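Missing here is one protein chain; the remaining ones are kept as they sit in the complex.
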Amino acid sequence: MAGIELLSDQGFRVDGRKANELRRIQCRLGVFTQADGSAYIEQGNTKILAAVYGPHEIRGSRSKALHDKVLVNCQYSMATFSTGERKRRPRGDRKSKEMTMHLQQTFDAAILTSLYPRSQIDIFVEVLQSDGGNYCASVNAATLALIDAGIPLKDYVCACSASFVNDKPIMDISYLEESSGGAELIVATLPKSEQIVFLEMNSRLHEDNLSHVLDMAVKGCKDIHDVLDQAVREHVGEVAAISGLE
Amino acid sequence: MAADVKTAQPLQYYRKFIEKDVRPDERTLEEFRPTVLNIGCVTTAEGSALVKLGNTTVMCGIKAEIASPKTEEPKKGYIVPNVELGPLCSILFRPGPPGDQAQRLSQFTNDVITHSCCINKEDLCIVPGKYVWVLYCDMVCLNYDGNISDACVLALLAALKNTSLPKVVWDEDTETIETDHNTTTQLNIICEPVSSTFSIFDNEVLLVDPTVEEESLSTGEVTIVTIDDKICMIRKPGGSPLTPQQLDLCINRSFIRSQEVIRLIQETLNSVDR
Partner (left out) sequence: MKMSEQKSGSQNVLRLMVCEMAHLSRPDGSATTFQGDTCVMTSVYGPTEVRMAKEQIDRTTVEVVYKPKSGLPSCAEKSLENIICNTCENILLGNAHPRSAINITVQEVQDSGSFTACCINCCCLALLDAGIGMKCTMAAVNCCIDNEENIIVDPTRKEEEQSQAVLTFAFDSKDKNIITVITKGKYSQQQFQKCLVLCRDASDSVFKFYRETMEKKLSKT
């Protein structure tokens, strides 16, 4: 894209970050009373809410029940005012359905599904403001919500995106950087064991550069894990203090 | 023990509290829950507001688009409110198309805007007969804990106050319009409608600002929308009959509430400007 320099010579990006810096993350757990677990995350200008209901009885068709695992049901929805142009169909269009499926696959791998056979866990994600990195922020928010709901997980699931600009890999791309046409790699990992749960790459990237970009993204996941862990510990501390445990 | 009674016999549990003129969440029968307002939180929308009425949370976002006007009213723009009650906010709602309650709320907010005339639709006109602004007001419920109509009306009003439309220039020679996003004009709000909801408990007692549990036990509901010292709308769709004196009490209480809310909006707007 002519006219906008995504990475300046001094190594600064459009929003003033360095190539290996994450956007500012603010998150809170337990924001809603109705849901069993809920979380709110802000990654830069992307604001996402996640709510978890469950484990509970299978709703809808009984035929979907799995005899040995829990059914993970996700719904990804974008508020109509979340993007620059008003979004006519908040859910049900192809992109949302694809996102929903990706989220479902990701969490199917991370939740200890064998503990709740014939039951259902609902994960609802609502995007209030979208500025790139929707999938990553959704995964991070859903992880926090699952922890808030007390559902056993193998590990935190942290997701981060990375791209390749001016021969340098950059971490955590915003909407401007996404739409500039460069390669975009999204990865979701279980940070402690460094296992990749989900990986998606768009556009073209030379195979020599792949390992650099992947490393950058995995490092991003680790950094996000530290932030999320910190938030969870603070929240648990507060809740424990209120309910009198120590 | 109290939790067991609450689950097994919710009506008896509530009656014991109401006899002493108080409710389980320590409010009196006429007290509203604490209201928190956050204006301008979503930057991608032309106007936005987040309202927390106790635990009930509603976020309203306003997007403006340019469209052609209706042929009967070539100089008027239009406002399209829409309320979404998704499975995110409560276990009562299933995924899928808008249910009855969401449709009723959308109609209710539409009536409030039309009958209160809080926006002059001619302000939304760009070129008469050709281009007008359409304001899509989407209210998303994030946490459903009762009294959603009040929260929606408040969120809508606050978001409208926060809305600014970009300047549009009509070029007569080329017959095109140019939008300039850098200069924006604030939307002019003529009056401020405020809604108060009361639920009727046991055919006799009036509870202000019901929570979701109180709503499920209620035998009727009254919603009153006031503007300054006039009443804009009274909605009592069936439910236990009320005497005119009881209705009068509700009206008086809603006037008081209307002033509290307008002060809250004013304070929030001032703090945002600062």
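Which chain is which? They are A and B, in the order written, and residues in each are numbered from 1.
Criterion: contacts are C-beta pairs under 8 Å (C-beta built on N, C-alpha and C of every residue); 3 or more make two chains touch, one makes a residue touch a chain.
Computed from a predicted model, the values in this text were never measured in an experiment.
**Q** Mind giving the shown chains that are in contact with the missing chain?
**A** Result for the missing chain's touching partners among shown chains: B.
**Q** Please pick, from B:104, B:130, B:167 or B:253, the residue that touches the omitted chain in the full complex.
**A** Missing-chain contact among the listed residues: B:104.
**Q** Give the residue, chosen from B:66, B:217, B:247 or B:269, that touches the chain omitted from the document.
**A** Checking the options B:66, B:217, B:247 or B:269, the one contacting the hidden chain is B:247.
**Q** Even though one chain is hidden, which residues of subunit B still touch it in the full complex?
**A** Within subunit B, the residues touching the omitted chain are 100, 103-104, 106-108, 110-111, 115-117, 220, 222, 227, 229-244, 247-248, 251.
Please note the rule applied: only the chains that are shown with their structure count from here on.
**Q** Using the average of all C-alpha atoms in each chain as its centre, how far is it in Å between subunit A and subunit B?
**A** 31
**Q** Which residues of subunit B touch subunit A in their complex?
**A** Touch list, subunit B to subunit A: 41-45, 48, 55, 57, 59, 61-63, 65, 82, 84, 86-91, 94-95, 136, 138, 140, 142-145, 212.
**Q** Quick check: in the complex, which residue numbers of subunit A touch subunit B?
**A** Against subunit B, subunit A makes touches at 31-35, 45, 47, 49, 51, 53, 59-60, 75, 77, 79-84, 86, 90-91, 122, 124, 126, 128-131.
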